[in-house]
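Complex shown without one protein chain; remaining protein chains in place.
Up next is subunit A:
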Amino acid sequence: MNILIQIAYLAASILFIIGIKMLGRTSTARKGNFLSSLGMFIAIFATVIQVEAITLVDILICVIIGSALGLFIAFKVQMTKVPEMVALFNGFGGLASLTVALADFWLNTQEKGLQVDQITGISVAISILIGGVTFTGSLIAYLKLNGKVSGKAITFTGQHLINLLLLIAAVGVSVFALTDFSNPTFMIALAILSLVIGVLVVIPIGGADMPVVISLLNSYSGMAACATGFVLNNNVLIVAGALVGASGIILTQIMCKAMNRSLINVLLGGFGQTSGSGNQADGPEIAVKEVGVEEAAQIFDSVSSLIIVPGYGMAVAQAQHAIRELSELCEKRNINVRFAIHPVAGRMPGHMNVLLAEANISYDKLIEMDEINDDFANTDLVFVVGANDVVNPAAKTNPDSPIFGMPVLNVEKAQTVIVTKRSMGKGYAGIENELFGADNCLMLFGDAKQTITKLVGELKEL
């Protein structure tokens, strides 16, 4: 019997790996996700047949409650809100790992009065620590992303010292917990400490850095599952946890690279604040050239190649569908239309692609930065919608700029650039954008959705 269960777990592990592999191609991604969920089902099934028949009712009740909540959230959430939902799900996963490790520890040491060996004990402690940090950290990321907590970096003096002391305290109580298993106080203290640490490490990180934080927390939730696998001596938890841990680490690296920041720099926090950001506010005011909707429509009418650069501002203004109309209209006029996607164009890795896919824009039109950056120079028109820092040439030219060194889209190389923007407000990093003052740049002020709808109307009449 036991061997069959182990084989089921092996099958589940293989399905997870194949599933992730197939998630790597748009044509097979949906099937990959299905195979991965099939793997999960097999793992769950193989576990459920081991339990006492009488507890099946309890298990069924919990699964029904959890499934109902999960499905409700998954089908209700708007695509702009996917990042905070992923953060929330992630947090639940982390808390589940903490709770499972604690439950196993409690059962063995308190209820059965057994001794557990040191390796298991250490695994419990690691599982509780990472699980707790994942839970409250994800919760804060969730609150920051949906604006219930200020997206600004919250910093105070001695912050890093406090975090360090808390971490030392966490290690300390773990050691005590491992020396005396009959006394559960220290494990509970560790759980509380880890929850506090989770809050304090994410609080100082600004909203602009959230893509990094979500990726990192995603990795943590995998590591927590992994540690729980060591507690329960369970292979499938370790395989699945390791896959997720690795995936989160890679995405974190990609995000850091896209923002030209080191992970340490992001984690120490405080970016995007006015203090000491090398922000020369007294530089000359940027003189911009304005353009009206009619004139803009005439420019669109006269070009043969167009690159649209969407930013998160586009999603905030709900302008995706207007953009799709615009791009379809341009294509009918034999204009070559493509979208340039910066890696941090949304609030999580790849978010912009999902938002545009939702608006029914074909994914082969969405070109990533490295592939399209050389094409700007031979493009007639670039249309920037709700993007700011990712098109700021200061990142290449001005060593004093806080975003200097960050890879940006070379939009200024195009013949003409039209930027649609609500006002002359600053981007997420709170700095001036030199692009707006460039000779070939025209500003089209107004709400993105309304402006583009008007633009489509004008263009239809031409």
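Side notes on the structure shown:
We take it that a contact is a pair of C-beta atoms (placed from the backbone, for glycine too) under 8 Å apart; a residue touches a chain by one contact, two chains touch by 3 or more; residues count from 1.
What we mean here is this: contacts and distances are computed from a predicted model.
Chain not shown in the complex: UniProt lists it as "proton-translocating NAD(P)(+) transhydrogenase", one of "ABC transporter permease", "proton-translocating NAD(P)(+) transhydrogenase", "Putative Zn-dependent peptidase" or "Sulfurtransferase TusA family protein".
Touch with the chain omitted from the figure is made, among A:L4, A:V63, A:L114 or A:I192, by A:V63. Screening A:A242, A:L268, A:L329 or A:A438 for touch with the missing chain picks out A:A242. Considering the full assembly, A:G229 is the residue among A:G132, A:G151, A:G207 or A:G229 that touches the omitted chain. Residues 13, 16-17, 19-21, 23-26, 29-30, 32-34, 36-37, 40, 43-44, 47-48, 50-52, 54-55, 58-59, 62-63, 65-67, 69-71, 73-75, 77, 79, 82, 85-86, 89-90, 92-93, 95-97, 99-104, 106-107, 110-111, 117, 119-120, 214-215, 218, 221-222, 224-226, 228-251, 254, 341, 343, 346, 348-351, 353-354, 357-358, 360, 362-364, 366, 368 of subunit A touch the missing chain (whole complex, contact as defined above).
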